[in-house]
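What you see is part of a larger complex, with each chain still in position.
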Amino acid sequence: MSMKPIEYADASPEVRAVYDDIKRTRAVPDVNNFWKHLAHDPAGLKRTWESIKQVMAPGALDPLMKELIYLAISVTNGCGYCIASHGAAARKAGMSEAMFGELMGVVGMANETNRLANGYREPIDEAFE
Amino acid sequence: MSMKPIEYADASPEVRAVYDDIKRTRAVPDVNNFWKHLAHDPAGLKRTWESIKQVMAPGALDPLMKELIYLAISVTNGCGYCIASHGAAARKAGMSEAMFGELMGVVGMANETNRLANGYREPIDEAFE
């Protein structure tokens, strides 16, 4: 059973408050499907949004850097929705096509060498401890 | 059976040439275990190193950004050796403890929301296509 997205007009005040904060924080006219489905669990919606807002805020890493990392993980995990949404978010945050190409190069090699290290049963060098 | 690392003194000229290039490129006195085990397959050693050298070179993304992405993927995949080695490499490239904390925050939330998107069977928004 696919759940229906909960549109703003049909949302409870608790859900609307989260939607409003997302729209304000991101300066977007509407929230994307991710939130409209998660809204079936209002407590989860609020918790997830507040965590995302805290984690993705500018800090020691800037928003572009954070979006690139988010995209790299979504690609690694093969999450189709997340690749599309965080690809768009990364582009909005300044990711150029050249950056995307290099990002994919790193993602590919990391996924390759992670397996080489496992398969060769590499002991951790003392210098890395 | 654990393979033994191949030390420089015992390496073939083909393997030594790769070791020399790693040491020169990275300005390190010796190569780490990853390469010493991979050296059992000289063609794979050479190919992997040349790919890594190309992918990790400065470009549209700087070396620190690339190391942060590498570390994020290694953590996502749970590769113990890679977390240790790329954690060290990221620190050497300039990752502060504050950056590491924020990186882990993004890694955690991306792995969480990747599953939420899957579980709620989110359809991709038209705006992301």
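The letters A and B name the chains in turn, as written, and every chain counts its residues from 1.
Rule of thumb we're sticking to: a contact is a pair of C-beta atoms (placed from the backbone, for glycine too) under 8 Å apart; a residue touches a chain by one contact, two chains touch by 3 or more.
Quick caveat: nothing in here was measured; it's all calculated off a predicted structure.
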| item | value |
| --- | --- |
| Assembly size in copies, with 2 chains present | 6 |
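The criterion applied here is as follows: only the chains that are shown with their structure count from here on.
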| item | value |
| --- | --- |
| Whole-Å gap between the CA centroids of chain A and chain B | 21 |
| Residue ranges of chain A in contact with chain B within the complex | 2-3, 32-34, 37-38, 40, 44, 48, 51-52, 54-56, 59-61, 65-66, 68-70, 72-74, 76-77, 79-82, 84-88, 96, 98-99, 101-103, 105-114, 116-118, 120-125, 127-129 |
